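Removed: one protein chain of the complex. Kept in place: all other protein chains.
In order of appearance the chains are A and B, and numbering begins at 1 in each one.
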Amino acid sequence: MRKKAILEKGSKLFFFLCALFSIGAVLFICYFIFANAIPAIRQVGLWEFLSGASWQPNNVPQEFGIFNMIVGSVYVTAGAIVIGVPIGLLGAIYLAKFCPKRIYPVLKQAVSLLAGIPSIIYGFFGMMVIVPFILENFEGNGNSVLAASIVLGIMILPTIISISETSLRAVPKSYEEGALALGATREESAFKVILPAAKSGVVTSIVLGIGRAIGETMAVVMVAGNSNILPSSIFKSVRTLTANIVLEMSYASGLHYDALIATGAVLFVFILLLNMALGLLTSKKRA
Amino acid sequence: MKLAIKHLKDQLRIYRRKPLSLVLFLLLNLAMLLTIASLIFVIGYIFVNGVSHLTPELVFGKYSSDNPSMSFAIVTTVILVIVALLLAAPLSIFCAIYLTEYAKRGNKIVKVIRLATETLAGIPSIVYGLFGSIFFGTVLGWGYSILTGACTVAIMVLPVIIRSTEESILSVPDSYREGSYGLGASKLRTVFKIVLPSAMPGILSAVILSVGRIVGETAALIFTLGSVAKMPGSLLDSSRTLAVHMYISTRDGGMAGRNTAFATGVILVSIVLVINLLASYLAKKVSGGKTDGE
Partner (left out) sequence: MKKMLSLATMAILAISVLAGCGGSGDSSTGSGTAGGSFNSAKEITVISREASSGTRGAFDELMGLIEKSGNSEVNKLFSEAVIASSTDEVPAKVEVDKYAIGYTSIGAVNDSVKALKVDGVEATEENVKNGTYKVSRPFIIASKGEVSGIAADFIQYATSTQGQEIVKSLGFVTIDGAKEYTAPSTALSGKLTLSGSTSTEKVIEKLREEYVKLNPGVSIEVTYNGSGAGIKDAQEGKSQLALSSRELKDEEKAALTPTVFANDGIAVIVNKDNTTTEMTTDQIKKIFTGETRTWDKV
């Protein structure tokens, strides 16, 4: 009997330790990223690092400024939101309220497949199809903010659709019935009654979409052109924080290496801020 | 049929009165259609261009400068997935068991664990790559290797498995547990003999989805697994997964490389297709065959 009790206690402790692992992992990641980043940022100067427009690891003296890349990341993410959110949101409303029962499982499967396709495939597709298309039909050389935004816009669709759909479905039926009884069409009820009621879920989906877009690497580096400039139009080339890391990491050393880790740290801070915003949103919903 | 036509007429009459509703209706359809069209276009494009380059030589042949075969990459992908899952699956399933079966509601620690898992889920793969290369690669001294890559992606898929396992454990009816306790079974026994088996299809579907994530991963692997084009001899060797092989091929191989990339893309997309269908089949089993539509 005693042996059994020990086993029970022991297993509970074991499960608990396993559960603590994720906390450990987060702390480890934070520690190792920031421990490498902070000395580099201190050496370059926080302000110079964040506001400098010149990134020249081969110059003497070296210059490390990531301002253009921060703006670049914001641009392509904003572009992805402009493209992805309206389509995703409308798609979610369609799936939640207008979809014929028979094709629903097929569409649902398609959306989850869209989420499962590797980013390298999206990047390759963008490089082979979207970039030449922009080159041919618009100005510039195709490697552009627009190309990156389109690719990312497609990539965040499943996030927006599935989370928004869940929250649209969670709106009580009585809301819709009330609207219909007052003579609204189904479209009016969906847009004016159900959508506002599902607002917090929709916002959550957008925040998660932003997170996915800003952190995406491979797909962006293949279509964005990666020039370190402040793009003056959507047809100009752009370098994001993630692209900067993946382009230069494999051969960097010394301060250059640490400056790239610091680039990652800035990205990490962005993500943490987004997560905090998300936490606030969901806790508000619960309250 | 007659009834359907009458309904159609009614609907059209409503739309004539409220044209905005018609516009909205069309927009909704258009949006869904764009989504599906982009999926079909991406997959179709890869398949149409890739299938013709998919020769047995290229898939199974030995890698050389004349034949950029993906055989070694397939082997590496399989090894990487197995090692990563051996690390991640037990850990995250135990974590989910603690969160659902043992932890008290509103417990502070549980809140922190949840927050940590959510944070892990939000971290971009490139940051995992940086961390993996610093910690496993440099601090632990494993360099570019399968082990470094596997540990990195293992942490990356933790939140995926934890969350879905939690959900499927929660969907096991309480009556099962009560029945088991009623028969005098201990908590541990109940968890392993009753709860886990009932939740198994859901857990499996989560594990399979995480396989998809690992197979498709590139950014976290180029700095941890490296990119040596060689059949790995041990876990401490560097190699490429299919996705990394595809990336390097688009970058380095010129026209021939692009063809290799297309062919690798076909294999990659096929794997993802199978994985997704399998996962949704298992997930359907959990919900007792009913879909959650309407």
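Here is the rule we go by: contacts are C-beta pairs under 8 Å (C-beta built on N, C-alpha and C of every residue); 3 or more make two chains touch, one makes a residue touch a chain.
The structure displayed is predicted, hence computed values, not measured ones.
For the chain that is not shown, the touched chains among those present are A, B, taking the whole complex.
Taking the complete complex into account, B:Y144 is the one of B:F94, B:F131, B:Y144 or B:F262 that touches the chain left out. In the complete complex, the hidden chain is touched by one of A:C30, A:L50, A:L180 or A:I229, namely A:I229. The chain not shown here touches chain B at positions 3-4, 7-8, 11, 25-26, 29-30, 32-34, 37, 40-41, 45, 64-65, 144, 226-228, 230, 233, 237-238, 251-255, 257-258.
With the whole complex as reference, residues 56-61, 98-103, 128-133, 135-137, 139-143, 186, 221, 225-229, 236-237, 239, 247-248, 250-253 of chain A touch the missing chain.
Definition applied: only the chains that are shown with their structure count from here on.
Separation between the centroids of chain A and chain B, computed from CA atoms only, is 16 Å.
Those residues of chain A lying in contact with chain B across their complex are 4, 7-8, 11-12, 14-16, 18-23, 25-26, 28-29, 32-33, 36, 86-91, 93-95, 98-99, 101, 104-105, 107-114, 116-125, 127-129, 154, 157, 161, 185-188, 190-191, 208, 211, 214-218, 222, 242, 245-246, 249-250, 260-261, 264, 267-268, 271-272, 274-275, 278-279. For chain B in complex with chain A, the touching residues are 14-15, 18, 20-21, 24-25, 27-32, 34-36, 38-39, 42-43, 45-46, 49, 90-92, 94-95, 97-99, 101-103, 109, 112-113, 115-120, 122-128, 130-131, 133-135, 139, 155, 158-159, 162, 186-188, 209, 212, 215-219, 222-223, 243, 246-247, 250, 258, 261, 265, 268-269, 272-273, 275-277, 280, 291, 293-294.
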